[in-house]
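Left out: one protein chain. Kept in place: all the others.
Moving on to chain A:
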Amino acid sequence: MPPADGVIAEEEALPQRTNAGRRRREQEVDKGAQEPSGSGIVAEHGPRDGKVSDQGRHIEAETLHAEGQASGQKDEGRGMSGAGPSGIAKASVAARSGGPEPGGGGGEGGGGEGKGGGGGAEGGAGGEDAPFVYRTAAVGHYQFEYLDHTADIQLHAWGSDLTEAFEQCGLAMFNYMSPLKRVKPVESRTYRAEAHDLQSLLYAFLDELLFEFATEGYFLARELTITRFDREAWVIEAEGRGECFDPSRHDTGTEVKAITYSAMSIREAEGDADVFVIVDI
């Protein structure tokens, strides 16, 4: 999965698209700790290479100028550096990500400020194009990122297989509630979720993590291992290592209220899988 190289001058992008990414990078570099716990999108390392794939850029320009075609716009405007999943995490920092809204968001964004609709769904749609184009807003060494949505947040997680993607998705949720970098792996909890198909399984899995968090001492798992992923009985059993939320040591993120099926997408390919799920906050 070679990256599509191409350096795009940031001036070419419409202001509200680049600023988002550039501002965040500036914040990272300044390290003013304005966001004490980070937005979750701030990665801790990586050069500012500003590499952006032509493809991603081109599509964004199209959508921003409201000429977007149906095909291919799912990779809209992420400004991907397009490396493979593991490579992405490191290269992702500099790439413009997270801020620009894909597809529909871009369309009306060109028209006016602050229109946040349509963001997350693009990510959820289809899987024909290279999924890795998205993965540039990865948080730290994790394999997840947060995507735009008007009122809530869309989690996008990936891995070499579905199990890994599910695990990363769970971590994405925890990280949003409290940055995991401050969470120590001192305690273990086990989880079990049952459902009737793959989507409801992802739903039930995340719901179980959330339920345990909300009812048993606000336990945050910084590591998640799925020990059983049964696709016939639709059961997941997992173990999480972490600790309970402690306001004196952990940063407060945003509480997740519920998991939703909205724009949920689960994709599996040879050696790669990813999931998109919107959580209500």
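Heads up, the rule we're going with is that a contact is a pair of C-beta atoms (placed from the backbone, for glycine too) under 8 Å apart; a residue touches a chain by one contact, two chains touch by 3 or more; residues count from 1.
Methods note: contacts and distances are computed from a predicted model.
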Identity of the absent chain, which is to be given by its UniProt protein name, from "RNA-splicing ligase RtcB homolog", "Death associated protein 3", "Large ribosomal subunit protein uL29m" or "Dynein axonemal intermediate chain 1": "RNA-splicing ligase RtcB homolog"
Residues from chain A at the interface with the omitted partner, ascending: 16, 19-21, 23-24, 34-37, 39, 41, 63, 66-68, 70, 73-74, 98-99, 101, 103-108, 111-126, 146-153, 177-178, 200, 207, 211, 214-215, 218, 245, 247, 252-255, 257-265, 280-281
